[in-house]
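Complex shown without one protein chain; remaining protein chains in place.
Note that the chains are named A, B and C in the order they appear, and that numbering of residues resets to 1 at the start of each chain.
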Amino acid sequence: MQLSRDDLLAAYRTMRTIREFESRVHAEAQAGRVPGSTHLYAGQEAVATGVCMALREGDTIASTHRGHGHCIAMGLDVGPMMAEILGKATGTCKGKGGSMHIADLEKGMLGANGIVGGGPPLVCGAALAAKTLGTGAVSVCFSGDGAVNQGTTAESLNLSMVWTLPVIFVVEDNGWGEATSAEFAVAGDIVERARGYGMPAVRVDGLSLTEVHEAAREAVGRAREGGGPSLLHVKTERFFGHFNGDVDTYRSEAWKAEQRANRDCILRFRAMATEAGLVAAEDLDSIDREVAALLDEAVRAARAAPEPDPARVLTTDVYVSYEGRL
Amino acid sequence: MQLSRDDLLAAYRTMRTIREFESRVHAEAQAGRVPGSTHLYAGQEAVATGVCMALREGDTIASTHRGHGHCIAMGLDVGPMMAEILGKATGTCKGKGGSMHIADLEKGMLGANGIVGGGPPLVCGAALAAKTLGTGAVSVCFSGDGAVNQGTTAESLNLSMVWTLPVIFVVEDNGWGEATSAEFAVAGDIVERARGYGMPAVRVDGLSLTEVHEAAREAVGRAREGGGPSLLHVKTERFFGHFNGDVDTYRSEAWKAEQRANRDCILRFRAMATEAGLVAAEDLDSIDREVAALLDEAVRAARAAPEPDPARVLTTDVYVSYEGRL
Amino acid sequence: MPQKTFRAALNEALHQEMAADPRVVIFGEDITGGVGGDGEADAWGGAFGVSKGLLAKFGPERVLDTPISESAFVGAAAGAALMGLRPVVEIMFVDFIGVCLDQVMNQAAKFRYMFGGKARTPMVLRATFGAGARSASQHSQALYPIFTHIPGLKVVVPSNPADAKGLLIQAIRDDDPVIFLEHKMLYDTVGEVPDKPYVTPFGEARVVREGDDVTIVALGRMVGRAEEAARTLAAEGIQATILDPRTTSPLDADTILEFAEETGRVVVVDEANPRCGMAADIAALVAEEAFGALKAPILKVTPPHTPVPYAPSLEDAYLPDAARIAEAARRAARYQA
Partner (left out) sequence: MPQKTFRAALNEALHQEMAADPRVVIFGEDITGGVGGDGEADAWGGAFGVSKGLLAKFGPERVLDTPISESAFVGAAAGAALMGLRPVVEIMFVDFIGVCLDQVMNQAAKFRYMFGGKARTPMVLRATFGAGARSASQHSQALYPIFTHIPGLKVVVPSNPADAKGLLIQAIRDDDPVIFLEHKMLYDTVGEVPDKPYVTPFGEARVVREGDDVTIVALGRMVGRAEEAARTLAAEGIQATILDPRTTSPLDADTILEFAEETGRVVVVDEANPRCGMAADIAALVAEEAFGALKAPILKVTPPHTPVPYAPSLEDAYLPDAARIAEAARRAARYQA
């Protein structure tokens, strides 16, 4: 199914927003304004964008430590996100969570997650809720090539098959789990692993927004109709080091330069969409400007926002109710 | 490779010893003399026997809650085993472990294990030790069809491939994990799961001692030569309920009768070996009598043995050394 | 009032709450049992029979068997709770928490705080615990100190059938993640249990008996043993108060402190291992906040710092019994500065 011009523009806006968000976070971190660690999604934009375009209201996702892109693709506001990362009271999580725990349940975003492999069980539950309550919703688990070796992933593949859950496992294979390559750490083949559970699984080019979207659309459709889970093994690229403090010396400078030049999903999208005459370069340029302005404001507001007041909020939000001491 | 007559007689003796041991444990349990739970191995004898015949001194195995058969196949003495199950001071573990924790490291038996999926990581370590120390030993992990859904199994399949470890995963598929059938709980195919990790894997008829042995011999040989891990998916039969208190109503009486009549690995072995003229029925019968006598004595001694004395041993064996209070 | 077993009380609570609220679902290994066989359906109704009969009433959409994958299905409970269900998930023995602690400790327990108060995770994790069944080291632990240590969890340890029912109903209706621990040696104990649904609030200790000479705080199966000890002591002229906190988190500090101050002598009995355990937790509370009223050392009665042994002779010696409790209470009551 061909994406409409509006779809393409919306997809581009999402990808561009993620890229711009991450470059601003990177700059804030370099300037010492990010208190904790962040893991940047730059390079992988087509994955979150292509997948989440296939979702509708009520659908849910579980994310990872590298969650900003998933948040933005699910429609979270970049202002509070930036404030959260800067540890401010106006943040998405009031400054309590930080980069690795941004969540917005109302938007179906069940949280970034600091535990590798933390998400797969959660989507099984979200999908079970959808099934039990008959909402017709599906749940998507984003996780990395590193996370496929965590036992929770294997257990969840099996459980989702046994319970015929409306789940889509999206494995974003950026080739690295921290400083360890997937080539070393992942024995066999991720698609074959899923098929070992009898699960439909395909390999997808994560540099192609349309290919990602098409694969996601098919898997989401199957899940929504009661056809059970699927897995997408998406090859993608991580542009920055693993986290903001990673000097990333395990990949050569030449390799990284080549990656940026030739394996940038946003450049590919621009080329594809403009060369095919689907959208005009100026339209994309104007989106770029709008996104830059949006992020200017997000950063400005986040920097200006107050820190949370411990006297007021240190011990709130632990429980809904608690007849004991905190 | 054809098994010699001596091998066949030894195999038969092992299988018969296991069967007899389990029927004695069953009787002791029925009579209220087994303090805790036991999980009987009856019906699966060809698996432990066929696999462990392929091992040599220095090789190791990890076992499960259903461990008596593995212990006997590794050469543990039935006397102390029976005493252990009866909770006596003369037991293999001085009465501290019970049925689910019988171990004998000197015989390469790393322990029965009360945790489903507890064993797979342990064999990775035993195999790593063999590899690092250059002993040429291999390590076998026995586990059930239920255990394949535990995350530790998946992680260990991958780790053993990544580290090229001399490990053999033997999945004893008796069709049930407690009262839940493998048909329900195991999505996909166990052999395909292993292949998803790039691991050699075969399906094996667990009612055939020779087929089990042949498959094990091949896998052990490959492991010993540095060829890395393998998985054997062995179809077998559990004759008793899951544990001594299980009324086993989820399988019909007709089904169980048919199982005992037609799917008994010991009966099959007798038929195969005698019909092919490899051994004489009388030889087998005399083994039966010797085994019965052995077990008579084991039960007698175990019943007569003293309970462990708490004043002396309750707090020993926690640590090798401890400058603190127990 | 009708007499019911601890098991029946729990079963009734599950039936009533599932009937009352369609969002309540239950799952775990063999929670029905028999799936895929040609024999009886719901053959087990849970390894200890607590969920028996739910399948027939509420169907396989709300009563689900699982593979042996505790991380996946306990995490699924957390995810389902976030999205509007009220799952009651069972791990057969609390000892198995080792394979799935992350989903409890880092996920369910922390969602609300990490997400700035936006999440509710109304799940109940049920598990059996405790020694006495000759189940050896990996099937006999108490482990509630671990859960009690973790902020974001509530932890329930009922000691009798009536509390079991009321506390389980409260757990299911509660909007926070609750660890609900059932002592396997209590399942067959009998007590008065009202038929109707009712809640027993969290964080309210039960005053089991009152006496002026010494305050004994005990949990779970140890409550009964403390009562036994108190009868012995009474015959000797020592009157003991017994408090059963019922929930270790929240803990009813006020009631404990009140009676600690009244008697000035405190004994804490706990089946968990001693180091960083509940006995230490309660003793430390008293030592900080009721110090001025104390007339004697705060004594702890616990198992030793060892795993649970298998042999009956050893396991019996491992567990605190009425004699040891009475002896500690005597020492506390008679202590002279």
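FYI, a residue touches a chain if its C-beta (ideal position, glycine included) is under 8 Å from a C-beta of that chain, and two chains touch if they have at least 3 such contacts.
Being a predicted model, the structure only gives us computed values, none of them experimental.
Of the residues listed, C:L54, C:A131, C:V214 or C:L299, which one is in contact with the missing chain?
Considering the complete complex, C:L299 is the one touching the chain left out.
Of A:R13, A:H70 or A:K96, which residue touches the hidden chain?
A:K96
Could you tell which one of B:A62, B:I168, B:L232 or B:V279 touches the chain left off the display?
Of all options in B:A62, B:I168, B:L232 or B:V279, contact with the hidden chain holds for B:A62.
Specify the residue from the set A:G50, A:G87, A:P166 or A:G206 that touches the hidden chain.
Answering carefully, the residue with contact to the hidden chain is A:G87.
Pick out which of B:S156, B:S181 or B:T249 touches the chain that's been left out of the picture.
B:S156
Residue-wise, where is chain A in contact with the chain that is not depicted?
That gives, for chain A, the contact residues 35-37, 84, 87-89, 91, 93, 95-98, 100-101, 113-117, 146-147, 149-152, 176-186, 248-252, 254-255, 307-311, 313-315, 318, 324-326.
By the contact criterion defined above, which parts of chain C meet the unshown chain? Give residue numbers in ascending order.
Residues 71, 95-99, 101-106, 109-110, 113-114, 136-138, 145-146, 148-152, 248-249, 251, 272-273, 275-281, 283-289, 291-292, 294, 296-300, 304-307, 309, 337 of chain C touch the chain that is not shown.
What residues on chain B make contact with the chain left out of this view?
Residues touching the hidden chain, for chain B, are 60, 62, 91-97, 101, 103-106, 110-111, 113-115, 118, 120-133, 139, 151-152, 155-156, 158-159, 162-163, 316-326.
Quick note on the criterion: only the chains that are shown with their structure count from here on.
Taking mean CA positions as centres, which chain lies farthest from chain A?
B
How big is the gap, in whole Å, between where the Cα atoms of chain A centre and where those of chain C centre?
Centre-to-centre distance between chain A and chain C: 39 Å.
Chain B to chain C: how many Å between their CA centres?
35
For chain A and chain B, let me know how many angstrom lie between their CA-based centres, rounded off.
Computed value for the inter-centroid distance: 45 Å.
Which residues of chain B are in contact with two or more other chains?
Each of 149-152, 184-186 in chain B touches at least two other chains.
Going by the touch rule set out above, which residues of chain C reach two or more other chains?
Residues 66-67, 69, 71-72.
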